[in-house]
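This is the structure I have questions about; it appears just below.
Note that this complex is displayed minus one protein chain, with the remaining chains in position.
Right, subunit A next:
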Amino acid sequence: MKPPPFEYHAPRDLDDALRTLARVGTDGKVLAGGQSLIPMLNMRLMAPAHLVDINRVASLDGVEAGAAGVRVGALARHSQVERGRSHPLLTRALRLVAHPVIRNRGTVVGSLAHADPAAELPAVLAVLDGSVRLARWESGRIATREVGAREFLVGPMESAVRPGELAVSAFFPALGPRTGAAFEELARRHGDYALAGVCAVVRLDEDGQVAAARVACTGVGPVPVVVDVTEASRDGWDAAARRVQEEIEPEDDIHASAAYRRHLVGVLAGRALGGAAREAAGGA
């Protein structure tokens, strides 16, 4: 369990980081929190020729909260964002991510770029329709593009980050008025990747009726499965939960059967939607 040889780069600023990434292209891998990358290197599941460590790039650790939402820099640690409490759903989701020691090192943006369909943060980005800002070195300057969650999360462990690009920040839109959110999941052990999880956002209109209801599910598809249940919820949350069950694509693995995961998502969706609606009503 020792990594294969690689060349190590420790750029001091963003320009340097992007120039390095442009140079190493497909042979390069970005090291931020390292909570997934380092085990994969140690198990020799991955053998990048270059490791570009961005931890010294000071400009990337910011968390900016505004009325529209919160923008999280590439070096912001889970624990830092969790403590910042700048977005209630993000805060709640982060408490479900692994353990404090991992959250002290792991980064929010790194988790998104890793694109594990069982992870919490991609589901939060997806349910909120957030986005990720990607930067690259092009024609002697920094070029950026903003990619929406749907386009960003391509497949299992696959994001839209191209060789030479760096995910510099992620944007999580604010929930807005009369809106509540909840995250329900079931993990075998505390802090494990969940067998399945459901993250829900419910917005009520001024009469307290459901104006919008959306969920994103973890662990039951190649990417977070986003389902708009605004219509279905007219017949109650149980009907909405059944609607969610129809959309997911759970699979058997050694921890749970597909049938159990489908059942579980129904239970969790009912709980999450109900919780989000109660929060929306309380905050109206």
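Please note the rule applied: contacts are C-beta pairs under 8 Å (C-beta built on N, C-alpha and C of every residue); 3 or more make two chains touch, one makes a residue touch a chain; residues count from 1.
Basically, contacts and distances are computed from a predicted model.
Engineer: Quick one: find the hidden chain's UniProt protein name among "Branched-chain amino acid transport system permease protein", "RNA polymerase sigma factor", "CO or xanthine dehydrogenase, Mo-binding subunit" or "Heme exporter protein C".
Structural biologist: The missing chain's protein name, per its UniProt entry, is "CO or xanthine dehydrogenase, Mo-binding subunit".
Engineer: Of the listed residues A:V72, A:V127, A:V202 or A:A256, which contacts the missing chain in the full complex?
Structural biologist: Residue touching the absent chain, from the options given: A:A256.
Engineer: Of the listed residues A:R145, A:R188 or A:R234, which contacts the missing chain in the full complex?
Structural biologist: Going through A:R145, A:R188 or A:R234 one by one, A:R188 is the residue touching the chain not shown.
Engineer: Residue-wise, where is subunit A in contact with the chain that is not depicted?
Structural biologist: Against the left-out chain, subunit A lists 1-5, 43-44, 186, 188-193, 195, 254-257, 259-260, 263-264, 267-268.
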